[in-house]
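Encoded as structure tokens, the structure appears first; notes follow it.
For this depiction, one protein chain was excluded, whereas all remaining protein chains were kept in their positions.
Per-chain residue numbering starts at 1, and chain names A and B are given in the order in which the chains are listed.
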Amino acid sequence: MSTVTAELHDVPTEPAVNYLNASYGIKSWLLTLDHKRIGLLYLASITLMFIVGGVAATLMRLHLVEPQGALFEPETYNKMFSTHGIIMVFFFLVPSIPATLGNFLIPLMIGARDVAFPKLNLMSWYIFITGAALALYGTISGGVDTGWTFYPPYSSLYSQTHVVVVALGIFIAGFSSILTGLNFLVTIHKMRCPGMTWFRLPLFIWALYATSLIFVLGTPVIAITIFLLALERLLHVGIFDPAIGGDPLLFQHLFWFYSHPAVYIMILPGMGVISELVTAFSRKKIFGYSFVAFSSLSIAVISFIVWGHHMFVTGQSIYAGLVFSVLSFLVAIPSAVKVFNWTATLYRGSISYQAPMLYALGFVGLFTIGGLTGLFLASLATDVHLNGTYFIVAHFHYIMVGGAVMAYLGGIHFWWPKISGRMYPDMWARISAAIVFLGFNLTFFPQFMLGYLGMPRRYAVYPAEFQVLNVLSSAGASILGVGYVIPLVYLAWSMRYGPVAGPNPWKAKGLEWTIPSPPPTENFEEIPIVTEDAYNYPAIEAPDYPEVPGVARV
Amino acid sequence: MIIDWLQPVSNALGVTIPFQPPAASSIAGDVDKLYLVLSGITAFFTVLIFSIILVFMIKYRRRKDDETPVSTHTPLIVELTWTIIPSLICAVLFVWSAALYVRNARPLASSTEIFVIGKQWMWHLQHPEGPREINELHVPVGVPIKLTMTSQDVIHDFYIPAFRVKKDVLPGRFTEIWFQATETGTYHLFCAQYCGTNHSEMIGWVYVMTPTDYASWLAGGEKAESLAQLGARLFSQYGCDNCHVPEGNGRAPSLVGVYGKPEKLQSGETRVVDESLIQQAILTPNSVHLPNYKPVMPTYQGQINADQMLDLIAYVKSLGSEERSGK
Partner (left out) sequence: MWIFLATEILFFGGMFTAYVVYRSLHLPSFILGSHELLVKFGAMNTGVLICSSLTMALAIRTAQTGGSKGTIIFWLLLTMALGAAFLAIKLRFEWYRDYVEGLIPGVSWLSGGTHTPGVQMFMCFYFFMTGLHALHMVVGLGILTVLVIMTARARFSPEYYAPLEISGLYWHFVDIVWIFLFPLLYLIGGRYPGS
């Protein structure tokens, strides 16, 4: 295996003035308009939220080693899983890649000096941390026990917990998503440098574009849903209360109308990252560029019309079930296309195995499993048995954790030299990637089995026959936790003590790699002019490949 | 099958890892078959992708830092193939699953009906002949059973893994499922929709008995009146029979034979008289009143609890039907 070696005649040096040291002091960070610094502000905030959510998860898994519960009363356990879900979904996964890597990289990748609305960008961050602070306050002062799904009538009429405060936190943070999405859409439309046509864009940009569409169109619906729920709780009027003609299922429809596209918000950027990683570490053009680009858009569009698959057992009509089932099968196809394209990109590549690539390959495998288990749930007859059980929990964790979080970590590692100017120790990074992969599978595979056996989710206590699988899952969780802690340590260490990285330690293609690491505040000395396709790695024409007219070339 | 030889493996490891829930209903086998095929497809594609990646990882590993790979092209046919084949697989799965689902969704007309009320945090089950159970359900084997269910407070979910059936129970509405047990035995009953503090304690057992055992269970215990008999008494107690007389008068429609028939309401819409409509009429009468009648029926919101509601509904259903019970 090759390791990253600097050219012998060119020892990388850090630029004396870059965005990190261009100005000092807390005010220069808190009032910055530099998209790169804003990306780092987000990085700090969501890392904190990840830790909070992760602690909740750790406590949950420790509690579940015993059938009667090892640590908590059911009331506390219920608050734990609610906190875990709310924090992880709304305050970690939704912003993760877009707000950190997206903010940092979009202008760099399209050859711009900043995003379209830098002040709006900073305001987004302040809105985000306001929402997060409110949610944390609600958690600390007692938390909620409604689950992240807040179903009424329990959440509106029965729960005695701080629903309004936490829901308000989510409501506020939603505006951060909307403004970020708006910013990205305008930036990508209007600020591409000369020569950067749509089909020369890196696929990361396509993925973030599709994500921004969902941000902008989906988030307002959760906002109004939370608004209605909060009003119901505060004024004791029953919009969702059957006693005055309300319908709790209406809440579910409104809630899932956002929350299903939301899960695509969480995975599409990760898919964009994987496209970048797979090409960089096999030094090849992506296989099927336009298919991958269009699959991102079609996932975004179809994601809005499948929400009913969360409600197959609610007593909705058979016809609604049939429609949502077929559409849910449909939404799987573009994702499958991506997996095949990534795999095919490796063909005849020049593959190296630094940590980002390990995360990327782990993603492809785990996302395949997660996505295919989605078919069990799109399929009506099996969903009846599996809905509300640990099968669902396993399915979405395979995608969210085995997929999105691994893509996030892979992206952080890949662009870390660009962000910080330093390299991290790759051996430690590869070890953590392996620990994460192993720990993850041990945690969540047994949960598929638990679900099929019938163990419902959100159970604080469970029948004894499920104990062995639960213990396996908790063992895996402890390993997984270790795998997440190690990068925190070495990444922080590298900021001070890591070797200087230079502009392009990976020898990757992409405008972001043509500028110094860390980049100067204005990104480019001169706005570049683009003349080649994305991922235009040098390649030898295969002598055995015939020129066939009509065969699409990429 | 595969599951059979996994069991000895887990036994050899000294632990009991269950792999499959008992299959105890007429549809369980079909659902399991579909599940197995889905698992097979998942395993196939997972192994396929993993192996290809592994092969490529080894075969195309970077040997020199500055090597230049050979270019590849993307024939459209390849892209189309791996778009169309998964689409076809999905189409087949959808049709199979939908057919199974639709078949299971409609209760057989001959089903025995049992009522279920979910409330925080217990299941209340009522046999039409009278016996009531809490967190336990006795049913005879080989007989189709229809459960008509509602909730008294929040949304719960009635789940019997061994039968592969599950349905939410909602306040203010009735939902139904049906099953036919095929093996005697004792099976788990779970609540599968988070409903508050003791959600995980809202569990129980389903006892599937031979028909003779069931009959003696039904007859034993306290002599209980049937739901319809109780309902008849409530009908009189709450004064319903002052207006709803069997011959019909100007004040209120007769309820004889009304269950299951479509009725045109004042608002113009037509609804079939089912459990939900009867409940709605008792609790919010003005929302469903009929043309040609003045909206004078008082509401019984807050006066009738969920059990009494079931009794009244059972009574209305029994009016004009072949099996008159009591009165």
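We adopt the following convention: contacts are C-beta pairs under 8 Å (C-beta built on N, C-alpha and C of every residue); 3 or more make two chains touch, one makes a residue touch a chain.
In this text, all values refer to a predicted model and were calculated from it rather than measured experimentally.
The absent chain, not drawn in this view, touches the displayed chains A, B throughout the complex. In the complete complex, the hidden chain is touched by one of A:64, A:201 or A:221, namely A:221. Among A:123, A:182 or A:471, the one in contact with the hidden chain is A:182. Across A:22, A:51 or A:243, the single residue that touches the chain missing here is A:243. Chain B residues in contact with the hidden partner, per the touch definition given at the top, are 266-268, 284, 286-287, 301. Residues of chain A in contact with the chain left out of this view: 178, 181-182, 185-186, 216-221, 223-225, 227-228, 231, 234-239, 243-247, 250, 254, 257.
Note that only the chains that are shown with their structure count from here on.
Only residues 1-2, 5, 74-75, 78, 145-147, 149, 151-154, 157-159, 242-243, 245, 248-249, 282-285, 287-289, 291, 313-315, 318, 321-322, 325-326, 329-330, 332-333, 336-337, 339-341, 343-344, 346-353, 361, 364-365, 368-369, 372-373, 375-376, 378-382, 384-385, 387-389, 449, 452-454, 456-463, 465-466, 468-469, 537-542, 545, 548, 551-554 of chain A touch chain B when the two sit together in their complex. Residues 15-21, 30-31, 34-35, 38, 41-42, 45-46, 49-50, 52-53, 56-57, 60-65, 67-76, 78-79, 82-83, 86-87, 90-91, 93-94, 96-98, 100-102, 104-105, 120, 153-155, 157, 159, 161-162, 164-168, 170-173, 175, 188, 190-201, 203, 283-284, 287, 301 of chain B are the ones touching chain A in the complex.
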